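The complex appears here minus one protein chain, its other protein chains still in place.
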Amino acid sequence: MTEVPFSAIAAAIRGTLENQGFTKLIGAEVVAVEPRVVVMAVDRRPEVLQQAGLFHGGVIAYLIDNSATAAAATVIDRASRTVITAEYKINLVAPSTGDRLTCRAEVVKPGRLLTVVEAKVTCRTDSEEKLVAVALATIANLDVKTP
Amino acid sequence: MTEVPFSAIAAAIRGTLENQGFTKLIGAEVVAVEPRVVVMAVDRRPEVLQQAGLFHGGVIAYLIDNSATAAAATVIDRASRTVITAEYKINLVAPSTGDRLTCRAEVVKPGRLLTVVEAKVTCRTDSEEKLVAVALATIANLDVKTP
Amino acid sequence: MTEVPFSAIAAAIRGTLENQGFTKLIGAEVVAVEPRVVVMAVDRRPEVLQQAGLFHGGVIAYLIDNSATAAAATVIDRASRTVITAEYKINLVAPSTGDRLTCRAEVVKPGRLLTVVEAKVTCRTDSEEKLVAVALATIANLDVKTP
Partner (left out) sequence: MTEVPFSAIAAAIRGTLENQGFTKLIGAEVVAVEPRVVVMAVDRRPEVLQQAGLFHGGVIAYLIDNSATAAAATVIDRASRTVITAEYKINLVAPSTGDRLTCRAEVVKPGRLLTVVEAKVTCRTDSEEKLVAVALATIANLDVKTP
């Protein structure tokens, strides 16, 4: 395992997220990539809402899927392994009435095969961060096929 | 409870889904609204993919969130009640390499307070429908406040 | 891969389940072990109930955990691999008022790394099987270490 500085790993993860077609469509922002933690956010605009003017649940799920998988990617040896999202569970706990949605995903337990990640999503409402969703995700680590 | 024909209920549910800002952004299609069942689909285009050219997990989650909640909406008395997505769990079981993603959500157990819905997502690949995700969702029924 | 008849695999899985200390404590029964499917059951007695005289949720979870993992064990090459329960999600959809609880777990998608299993739990009430829980489980396949 070559020793790669974390800043290079973080830049690679950030680049992958930012270049996804769906990330560009939603207009999501990668706020932070740290060891075990990734934070992403989306600002309010009509295109990311549902019928009642709340952020759509699918936008919340998108943030959780991406942030959780990226958080798991911070704890693997990227030379030999890669990550895929195996499953997640989301609880929507309050309406997203605010102007900015932020998801913070943090590795609870890294593993050889599977990494478990918790995520919390808050919505900035009247300059307070209100909890709107919690999630628990399982990310699988795959061996990178080398020639 | 006024007897409303199901066709009117289906049209109302379809209209709600189609007018969501996020549904328009994604370009999703409401394929069917039947008693206990809702089917939605999204065609492949670069804006709904992730870095490896697969449909983004967030698009799959969006379909599940919307279809499951709408399926639950087909089994309530809409005059007095409304639905909100409480939680769901998604397993991504195969890569979405095909050209069209279809989600079929079906009510497993309607309830006074909570309705439980199963969803299966397939991806049309080489003219076959390949299973790419399965989900289990809980939808809450709320009383509509009347004056 | 040596060709082992399924009857031998089924007998091995059944033996593993029946010899668990917790299975004996609960008094659970292995009803069927078939390719992709395992069925287990527990009869009503005061020791497996909660305060209101229903089967305890923990008994339902026990049945799901065991049946789902065993169902996944029917689809691996047992010479080189073994299974562990990675995660599961349970919805309790109706009270377990009857006299016998039966869980049927079936593989939805076998995989090299992970197998996804669905389970349905019914309770025999007035000689009918009433659905009381549904579940979705992820079982991991591990390489057996050989000397």
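Read from first to last, the chains carry the letters A, B and C; within each, the first residue is number 1.
Quick note on the criterion: a residue touches a chain if its C-beta (ideal position, glycine included) is under 8 Å from a C-beta of that chain, and two chains touch if they have at least 3 such contacts.
All values derive from a computational prediction rather than experimental measurement.
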Displayed chains that the missing one touches are A, B, C
Of the residues listed, C:9, C:37 or C:61, which one is in contact with the missing chain?
C:61
The one residue from C:10, C:33 or C:48 touching the chain left out of view is C:48
Which one, A:12, A:94 or A:142, makes contact with the chain that was left out?
A:94
Across the whole complex, the chain not displayed is touched by subunit C residues 16, 19-22, 24-26, 45-51, 56-59, 61-63, 65-66, 69, 84-92
Subunit A residues touching the omitted chain (full complex)
89, 91, 93-94, 108-109, 111, 116, 118, 131, 134-136, 138
Name every residue on subunit B in touch with the hidden partner chain.
86-87, 89, 113-114, 138, 140, 142
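Note that only the chains that are shown with their structure count from here on.
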Distance between chain centroids, defined by C-alpha means - subunit A, subunit B (Å):
22
Please tell me the distance, in whole Å, between the geometric centres of subunit A and subunit C computed from their C-alpha atoms.
32
What's the distance between the Cα centroids of subunit B and subunit C, rounded to whole Å?
29
Where subunit A touches two or more other chains, by residue
86-87, 89
